[in-house]
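Every protein chain but one is kept in place in this view of the complex.
This part shows chain A:
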Amino acid sequence: MESNCSSLLSAVCEVLPNPKLLLPDDTSLEKLLDWFKDLINHNDGQYIKHYQPCLLEFLHTMTKSEAVDSTVFSFTLKLTGLLASKEDSFNWLQERGVLLHMFDPDSWHEIELWKNASVRGGWLQGLWNMLQYQQAVGFFCKTGLIKLLLSLQNDESFFLSSLTNQILVHVLNLVTLPVLSSSIESDAQTRPPVSTDCRSVTAEVMSHVTRSLSSEEQAAVASGLRLLAVTVEQCRDPVKGQLWEHALEPLEVLVNLHDDSLNLSVMAVLQAAAKSPFFTNPEYKVETLIDAMLYSKNTNESLQCAALILQVDSCPDHLKKKATDVVVRPLLCVTASSTIVQDGCDSLLANQLSQKASCVPLLTQSLSSIADFVFKNSLDDVPIRSITSSVIQLLKMCIGHQPSTFLRTAASHVIGCCKIQKYSLDVLQSLADSKESVDFLQEALTVLLLYLQCPDTHATVFKKTYQAVLKWLGVSSSSPTVLETISHDLYPLLKKLVCDGRWEVRDSTLEFIMQLTAAFKGNPEYNEAFRNSGMISVLLISLSDGESYVQASAVSALGEALTDTPLCASFQEEAVTHLLSILSKDAESFPRRAVMKVFTSWLKSPLSFTGLDNHLSSVLSLGSSDFDWEVKVQTLEIVDMLMDNSLSCSRSSQGRESMKQPLHRLMGLGLFDLLLKCLFDCDRPVSQKACALLIKLRSVLRETDSSEHSDDLTLDISSCSWGEEVLQRFHRKQQPEEWSSVKNGAPDSLKKIHLCEILELLELEDMQCILSLSSDHVINSPRSVMEDILSAAQQSELNVVDCY
């Protein structure tokens, strides 16, 4: 195969320089590069030795050909870099002038190519590929490529400019590598000294950053800021500090300019600086800059800045305190009564909250940051109590239940605003974890129930409300008041909501019932309340919902409700019948998948499900003949569990003698037939799982005494879909003449084969190996990729012939 590959490669290298070659896109070339990269990175010397001459020759040809396709040229640039990442090829390429030709656009035959973004991308990628070791860096510094690289830093394509930033960071890190200087000194005799060039590269970058930040053009400033952020974050210390010193002055100007469009970029720089050790150095003025942003007149800007500070873990507490104040202010202000106007809410903020356009973004930004830091629990002195009561008030305001706050107009903006409701519910949910939550339990549950009652609550808000209810019920799950709230207030609401017209609401309600049952698992009072509430019959009715997602959720909720709750047998029997009918009749796959999951969880449950035991064989046969592969895999899960339960249990407790009975039981359930059928299934995950289970089974059988393998374990292959396949494998091992007779009709003796024999015949390990390969392994092989390229080349030639 490999020799084929090398002849294919040389053919490919011949066709690629042809400018008339029409490739549909660069996918095959990219795949080819991936292959080379793989070979080079794994340092597979033999292969490289094999292919390298041909590739180097190709590059050499490319330097000479005058007309080339941009896609191929871009590929060539990347390939050049890739090959130059190894020293021997680097030298070869440099000696023949390939490197200089490729990386200096002025020497290209078609200078127009540089205007093509994919070519510029190829140049950058190639450069990055090459810059892996000292000699390459030396080449880069000496040839002055830095100027070209810096010009791409402000490229019109965002991808290219961001790639350039990454390369610049890489270059700066390489040229300032501490080992670098020593290696230069030691190798001074053999290598040209690069330190001067390196220094000039660093200086170039610094002056570029300063120039960009002081530029009149906003695009240049933004790209300069992006570079600064990346370098501050990723570069090493001496160069990082120098860069900051250079950038500080124009940066201060930018911060005080408070330009909305540059805000995010400035923030990114400050965030990077705040995370770095700069922060503690007063000369670097990071805190001053952050302060300027934090107390800006633009409330939105200061909020963004505060949110950013709170994300930095290493920030000192006093700054975090300031940021928290800024973040919390809009929330406290909008819910404030007139008495605390002076200290909580300045007139600027009040004015912004009174305007609809700014009110909603301010509050959402404030709430999302609060949710974030409450969740992280990052500060000790956060006013959790006032935040909790404000959020509860805000939630009431949003559904028109809160009487006047001092900002009446702001109140009218938030009524019915889904966005604020969702963010507030997030915060409320996070607050359930706080120490103070117990004091607010009743109030929080009341407002959450109001949301569940409100007919205008949006479906997505319902979901958030449920999450919050679940969290808050967990605050004191054993308290009698909580249980009373559940049975008196929550259950009646849930019964109504499972009848809602919107399927999303019905779905979230059923999901919630499931989560609630799971959360209160093992709580006898809750179980009692649940049994008496009539919720089980509600769930049983929901199994017939018209929407498949809802049906699936009803199945899961019912499954969860019956898993650990001891209920009367009639309920179990009814549930199993319902679920089996879904499995056999339902057209949608979601409910069927859910049914199989429920059966699995019931079988795992320590409580016995007598109702299910009688139906096991129908479950297995329905599950294995389903159209949906997930259902089939789930069926195999059940098979796995049954095998584990029967076989391992018997092996450990009663010794070898007892294997006979469990094997017969499994045989009776049709389990072996099922496994073999699944082994030849058209869906790979199904066959893979079946294969693994069969290997497991084989090892069990090998361990057991062969005398136990009675005739009862013989399978009739003539009636099975997999019989043909097994028969073929059987005869491949026999004499050819016998094989021909079989073709004309199997003799009776061959209709029945013992399970052990089948398992030995199947070469399961080989099958497992093939199945583990992804389904596209054939079309992604280098061979197939190169064949594609060659056939495209042939196609192009034919096209040329046709065009007259």
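Methods note: contacts are C-beta pairs under 8 Å (C-beta built on N, C-alpha and C of every residue); 3 or more make two chains touch, one makes a residue touch a chain; residues count from 1.
By definition in this document, contacts and distances are computed from a predicted model.
Participant: Out of "Glucosidase 2 subunit beta", "mRNA decay factor PAT1 domain-containing protein", "Protein DIS3 homolog" or "Integrator complex subunit 9", flag the one the UniProt entry gives for the chain missing from this complex.
Facilitator: The correct option from "Glucosidase 2 subunit beta", "mRNA decay factor PAT1 domain-containing protein", "Protein DIS3 homolog" or "Integrator complex subunit 9" is "Integrator complex subunit 9", the UniProt name of the unshown chain.
Participant: Using the touch definition from the top, which of A:Glu110, A:Asp500 or A:Glu573 touches the missing chain?
Facilitator: Per the contact definition at the top, the residue touching the missing chain is A:Asp500.
Participant: Kindly state which of the options A:Lys64, A:His318 or A:Arg408 is in contact with the chain not pictured.
Facilitator: A:Arg408
Participant: Footprint of the hidden chain on chain A, which residues?
Facilitator: So the residues of chain A touching the unseen chain are 400, 402-404, 408-409, 411-412, 415, 454-457, 495-497, 499-503, 538, 541, 544-547.
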